[in-house]
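Removed from the display is one protein chain of the complex; every other protein chain stays in position.
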Amino acid sequence: MTLLDIRDLRKRYASGGRDVAALDGVSLTLAAGETLGLAGASGSGKSTLARVLTRLVPADGGTIHFESEDWLALSGGELRRRRAKMQMVFQDVLGAFNPRATVAAVIEDPLRIHGTVPKAGREREVAALLDRVGLPASYAARSIRDVSGGQRQRIAIARAIAARPAMIVLDEAISALDVSLRERILELLVALQVERGIAYLFISHDLAVLAAVSHRVAIMDGGRIVETGPAAAVTGAPQSQAARALVRAVPRLIIRQEDRNAV
Amino acid sequence: MRLLRNLLRTPEGATGLCLLVVLALVALLAPVLSPGDPLRIAGRALTVPFTDPAFPLGTDRLGRDVLAGIVHGARTSLLVGLAAACAALAIGLCIGLAAGFAGGLVDEALMRVVDAFQIVPSFLLALAFVSVIGASVPVVVLAIALGAWADPARLTRAEVLSVRERDYVASARVAGMHPVEIALREILPNVLPPVLALSAIIVAAAILTEAALSFLGLGDPNIVTWGSMIAEGRNVLRSSPFLSIFPGIALVATVVGVYLLSEGLGKALAHRGGAA
Partner (left out) sequence: MTALCEIRQLAVTYRGQPASALRDIDLDIRTGERLAIIGESGSGKSTFARALAGLLPDGARVAGSLCWMAGHAPRAGRDIGFVFQDPSASLNPVLTIGEQVAEGARRHLGLSRRQGQAHALDMLARVHIPDPERTLHAFPHLLSGGQRQRVAIAAALAAKPGLLIADEPTSALDMVVQADIVALLDELVRDGGMTLVFVTHDIALASGFADRVAIFHDGQLVETGSTAEVLAAPQAAYTAALIASHRDLATPPLIREAGR
């Protein structure tokens, strides 16, 4: 079942006196429970796509159908209600939380806004969510400032799944984390997907990360999708120049001197 | 509480806080320290200070107790200073929030109003206002606030514009939070701290402006203020300078106390921000 259908999405920005097409006719689909990896160099438009898709900035053209509804036509209270189904995890672990909030408040917000859980059961639900993402329930009382980067990202994931979304947009969600923490977060995301049937739009400039968790991969360049296909196909046999550059850019562990000289 | 401890650790904060606590106590306990109407004629005129134990700081030309005047004057100064600062901050916050959130033409229009109020010298504005409307405590408070609200408004707007772009505000939007709730819970609490830091300066300026207005005879005539005492002493400045000096010292001590406190607060806040 097609969860998300984006057709010919456009977005222009005025930059330095000229009009720049950040999104120049982007089309892609996402099926329920699937992970689509979106890769591209900086400036390719992937972050703009995330912001237009989540209705943070308006689109200049094109259509988005989410759960068979015209997503761009929604507004006001109707849009706010539907937002429960499409959540987002941001890159910047520091800036993604209100510095004055507690962990419990952060995770409880979606529960309260969408009324998925009655007031009496919320504390228990927060504890359950914390547990699910691998954090002790005692963290609920902590200030968000007293939590490490990797833990914050787990809290961000707990917040994202609290409203029982159908899909989550992950915008460079692990790029700012230490390498040793990334694997754990990726495993958590995959497990949550299997458990809850959540689809992911996983945006990253690191193809290796996308290859780890994506069913399909799309490559973006200059505001357009230039290649799409199964993850193994795109990363194993890249067709477009952008894809080839991204594949080449993934650092490989080079152990032997001869290999290094050859590089 | 951590903030209080940090504040007390800085010499400025400790001194400022001490001065202001003493001042606040004096103002609060004025009827106890000097019972009766401070403007009544209490004794012989122009008693020299430190000679008569009944009037430790002497008396003025009409025989009114100088100490009683200082003690009760503290009330007025603190009251007017705090009330004017609150009013200025309240007006500034409202205008700044409106401009920051609305954007576009509303923002432009409001900013031009802010420009206008910043261009006019605040004291002259207060002077003109009081002269036209008439002198009473509420009018004086409003007059001072009119001159002081423009700075907090500008700062609030700048903070709103900055905080609005943060990821946690975007996160709240994606979560489906109502815009009013976002404004009140996500944006406002994070906009307040720098604006509140201005409050100390505004209080200090308000106290001085009130004293100046009283000095010029534009304060409330029915209550005693340090400014009016200084004005009274002007006539006998050569023979009995103490009449102007004592309220002058009180004024200086208050303003210095407020400045020191705000310096200490700034340092204490910076400390906390650095450690976090």
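In this document, chain identifiers A and B correspond to the written order of the chains, with residue numbering beginning at 1 in each.
Note that in this section contacts are C-beta pairs under 8 Å (C-beta built on N, C-alpha and C of every residue); 3 or more make two chains touch, one makes a residue touch a chain.
For clarity, every value in this text was computed on a predicted model and none was experimentally measured.
The chain omitted from view is touched by exactly one of A:Glu69, A:Asp146 or A:Asp178, namely A:Asp178.
Among A:Val20, A:Leu79, A:Ala105 or A:Ala208, only A:Ala208 touches the chain that is left out of the view. The chain not displayed touches subunit A at residues 16, 31, 33-35, 41-43, 149, 178-180, 182-183, 186-187, 190, 193, 205-209, 211-215, 230-232, 235-236, 245-257, 260, 263.
Going forward, only the chains that are shown with their structure count from here on.
The distance from the centre of subunit A to the centre of subunit B, each centre being the mean of the chain's C-alpha atoms, comes to 49 Å. The touching residues of subunit B, counted against subunit A in their complex, run 166-168, 170-178, 185-186, 189-190, 276. On the subunit A side of its complex with subunit B, the touching residues are 51, 54-56, 79-84, 86-88, 90, 92, 95-100, 109-110, 113-114, 145, 159, 163.
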